[in-house]
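All protein chains but one are shown in place.
So that you can tell them apart, the chains are marked A, B and C in the order they are listed, and the count of residues begins at 1 in each.
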């Protein structure tokens, strides 16, 4: 019963096998390995984006920050949701990589930016030399609240942003995509996204994220920024191999469907328990719910791993975040539900 | 016959096996995995440094830059050899991570900083508010010229630096250590080194370097800098597992001895060929030699991979860098020597 | 009738005379002029702070940003009011100087930070390596809303901040001080302030602000940061001379009293007009009021200079900011009031 984070799960056998296979002989370093050529081609075809520039890094923070640094000059604003990962969980990495851009926080229910709030903030940003200028929009999909933007919702936000470059933090992009049931292109460039952080780590890789730059005009700048930040791997083939396995036979989609399915089961089970409430819609692989203190105590005593979001003594109904991954089983979920039910 | 770089080689089976073994079940993320506890303990005992702070990152550039940023304020100077990797091959990463410190270049034969040149430069640095202040000394061992500093040479440089913090770029630390035949402690903190970038990638890992901070006073700052730079891995166990395998049964030393031995064979063989000269002493796993153009052409026609260090048409005797790794065989070396001999 | 900003006014004759007097012969550059010795001594005695380090710069943005950079590492948060000058009107200068610290915005009525809101934000900041750490508190006095913190209010905020270093943006410090009727020490270090941006420009100088560092431990770092940012003046005597004149015979207090007195007259006059409302208490030299559109049109037609804070067509009662300076006359105020009254 491990629901603390999807980044505590391991990787499926296909990924490990690919790593072993890649370990044969010599390979040119720094992304010049032949596996990367295949990755690039596969991502371009997956996203129907034959011109896209594609780069691999090992962490989501690196992917997001490098992308934003390419899009936003230091004197500009990144517009993101108040609870976005780039604001709350990266120790100021966007500020470091951009040279001090400002994250301007937009409210919105259930982790989704409100388009009107965005419009109002945009209207008062960059009106003179005295304030920071408009830099970029960053949308998280799947959001930190576990909800998913539809292509239409993404398009509404990017339309509000007008000419601003638009970034999507897709650390859990696969989970959003299978929830939406649309194509990768529909959820990204067709909806106005210019750069995608295309997550792999949380969905079954050891540590690989792709940055997909749909307009490759600044691709060389990205390469220099990646190198300068220590994120260009010499033995790059081991990143390439993971991503190749991920994309082969739609493994990535299959892993995300597994995670979403068990999370939905968890959500439905939770909602049926008297005195327990869901805090956000369960669109993807994360469940937020508030339980009585006694339920927390039963779960923790039984060894369930997850993060209560407040001190248990603070309140009778303490919220919790429960994250499912590709490796979470239905039995895990059912056992947990039984503990909460009491 | 692959001599282009040690970072084009793969990893030995022990390392891959450790990765597979680590992929079992859930593990706490961000360095809180139990394998990391063993790594930390092993590095501390290996270096006879029970208080040392130990962190893992995935690239040498990250290790060096994070270490220097912890040691050097933005208005300071990093004293390094003119051909140091941090100066020549990291696209300005030290400047990025430190917030704009200045690399001040010291000359010296065969990639080794001249202590008198260092003393002279130190004497004129930081004398007023108008210039940058003294920040840190950075010594590379094994050097970029393939030579190795002895503990006494390291100590002479750190003594010259006085109170300045001293960093060692040990991307090829294992190769230096087995060449010197001393203990890890003797080549580092006993010789005045405060922080070591302890390389693994070039010597047989997929991508792991440890930063060993002998005085842990600023360890928390290091952790924040690592996170903020996107270099804290969520699925950290896969870094830990590599490093654990590296340290187990002295695998790291064995791999370095193998690389050094074949490089010595290459050096000896080269030196015996009329018209071919060694450019630097072959102390570790890199050979620099100048060959006639015809020899280059024979080697390249036969598929030998390495970097000529100038345009072949420029000169009759064109220098080349030939790097051996743990996976280079004596047969590779002998075949190459035969081609050069003609 | 010029109410657009106090920085559009000139300087009183004493200041210009001091500048002329300072222009005699040679003077050592970079703050080594003898006038600066007198300034330092006067500021120390004025603030009852014999150990304080005192530096001059030419702009408020430089003073604030250098002070914050000295106090806050790049991975930390500066807690300030949502409408603070450092957040809204410095084009990201604090982010630039600190190397990317994050401004965390606190709400509060009338430009004054709410201590409970501050406490709540502090409680959730810096709880792990994943978020930015607590850096410094920055309080503006006189606030951007024209209100004034009392020493007790300042002390309540700095007490809430606990061990955090506390900065005061005192671009209009003189106006706050005479409003409070307390001593400079009472409004600063006795109330928990560690560093003060002590404004001169808005209150009658050509362009000088002092940075007063009550605990001088980091004074040398400040000097290096100032130099490195291009804010160390070679012909420093011309800054010193302005500040000396400012402090001599309490000129600074007298100028601030003049500005506050005419603003109070404006506030009282406005409040008495039917259909016109004050938006904030008039504590110092700034009046915020909302007038009918017709009143705006009369004032503007008569040449009154000030900033309406919204498009006149938006609303019947459009807010305006009216700033008085040492050079504003009662006649100016009365003429303006007559226009608003209609």
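The criterion applied here is as follows: a residue touches a chain if its C-beta (ideal position, glycine included) is under 8 Å from a C-beta of that chain, and two chains touch if they have at least 3 such contacts.
Only a predicted model underlies this, so the values are computations on that prediction, with no experimental measurement involved.
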Chain not shown, its touching partners among those shown: A, B, C
Per the touch definition above, residue among B:66, B:80, B:113 or B:132 touching the missing chain: B:132
Sole contact to the chain not displayed, among C:93, C:195, C:210 or C:243: C:93
Those residues of chain C which, in the complete complex, touch the missing chain: 2, 4-5, 7-11, 16, 19-20, 23-29, 57-63, 65-66, 90-93, 96-97, 201-202, 206-207, 224, 227-235, 238, 305, 327
Contact set of chain B toward the excluded chain (per top definition): 74-75, 88-92, 95-96, 98-103, 129-132
Hidden partner interface residues of chain A, rising order: 30, 73-75, 99, 129-130, 133, 221, 223-225, 227-228, 232
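The criterion applied here is as follows: only the chains that are shown with their structure count from here on.
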Centroid comparison with chain C (C-alpha atoms), farthest chain: B
Numbering shared by both copies at the chain C-chain A contact, with half separating same from different: same
Whole-Å gap between the CA centroids of chain A and chain B: 34
Distance between the centres, which are taken as Cα means, of chain C and chain B, whole angstrom: 51
Multi-chain contact sites of chain B, meaning residues that touch two or more partners: 224, 227-228, 232
